[in-house]
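Sharing a structure below in structure tokens format, with a few things to ask.
The complex appears here minus one protein chain, its other protein chains still in place.
Note that the chains take the letters A and B in the order they are written out, and that residue 1 is the start of every chain.
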Amino acid sequence: MKKHSLILAIVIVLSFAQSAVFAQTDTTFTGAKATLKSYNALYIINSNDDKRIRGTLRNMANALQDPRLAGKLHLELIAFGDGTAVYMKNSAYEPLLLALKAKGVILAQCNNTLRERKIDKAELFPFISFVPSGNGEIILRQYDGWAVVHP
Amino acid sequence: MKKHSLILAIVIVLSFAQSAVFAQTDTTFTGAKATLKSYNALYIINSNDDKRIRGTLRNMANALQDPRLAGKLHLELIAFGDGTAVYMKNSAYEPLLLALKAKGVILAQCNNTLRERKIDKAELFPFISFVPSGNGEIILRQYDGWAVVHP
Partner (left out) sequence: MKKHSLILAIVIVLSFAQSAVFAQTDTTFTGAKATLKSYNALYIINSNDDKRIRGTLRNMANALQDPRLAGKLHLELIAFGDGTAVYMKNSAYEPLLLALKAKGVILAQCNNTLRERKIDKAELFPFISFVPSGNGEIILRQYDGWAVVHP
């Protein structure tokens, strides 16, 4: 009987302890959970403001390092309008772009902007890809189920 | 027979009236319809501009009061980068934040920004939650099926 009482007491204590843990888990919000094996996100840059460009590139690096997404996240950067500045050969962003490219990031430029602004592809870094329009890319990627981030 | 004719006449008139109502409904666009029982949305703030911060908080209150969404909408606010200003203890946003929190809004801060800018959690309002990175949160919430709004 003593043994049974002891077991009963342990069960009661454990169930209380579990409730306490559950209560703590419920009251402390620590962010969304990553339950899938892979994630895709399209980042948008359409400004030539140096702070915004650097912020966007840093945000991409941060997303790749988020412990919830590390090793599961594939990124694409689409530049259009004034944002084309990020890919111009005379810009200072080459090392930041190459660091992202080394992590598998696709660097894409809107062809529409090049045509409207009479910019030759040769004026951009040689490691850039081209898409028909930045806006089409944004719409299609959302339909592909990608997350879209415009910092 | 007269009675039947009367009923027939009423039916004809009513069906015409219904067509008229349908025609009016079809030609007048009054916005998307809320057909689900619950909705989730993540709001983003990454600017310390007072007008933008107040605009974002007002937008959240407006979304909660939209007659299509009232009582069905759950919100989260994620602050990162310069947007961390909204949660700093010395800021003027406490009453606006507490009003949102009273309506069930989760107020979340990016840990990455705190680390990069050497901001201690104790410098923020005590009712804030923390997530590994704001960008990870934006990506994961979209995969969770949430709407994401960056006003």
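Following the convention adopted for this analysis, a contact is a pair of C-beta atoms (placed from the backbone, for glycine too) under 8 Å apart; a residue touches a chain by one contact, two chains touch by 3 or more.
If you're wondering where the values come from, they're calculated on a predicted model, not measured in any experiment.
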Chain not shown: contacting residue from B:L69, B:I106 or B:I119
B:L69
By the contact definition given up top, give the residues of chain A that touch the hidden chain.
46, 81, 106, 108, 112, 129-144, 150
May I ask you to list the residues on chain B that touch the chain which is not drawn?
28-34, 36, 39, 41, 55, 59-60, 62-63, 65-69, 73, 145, 147-151
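To be clear about the criterion, only the chains that are shown with their structure count from here on.
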Between chain B and chain A, distance of the C-alpha-averaged centres to the nearest whole Å:
22
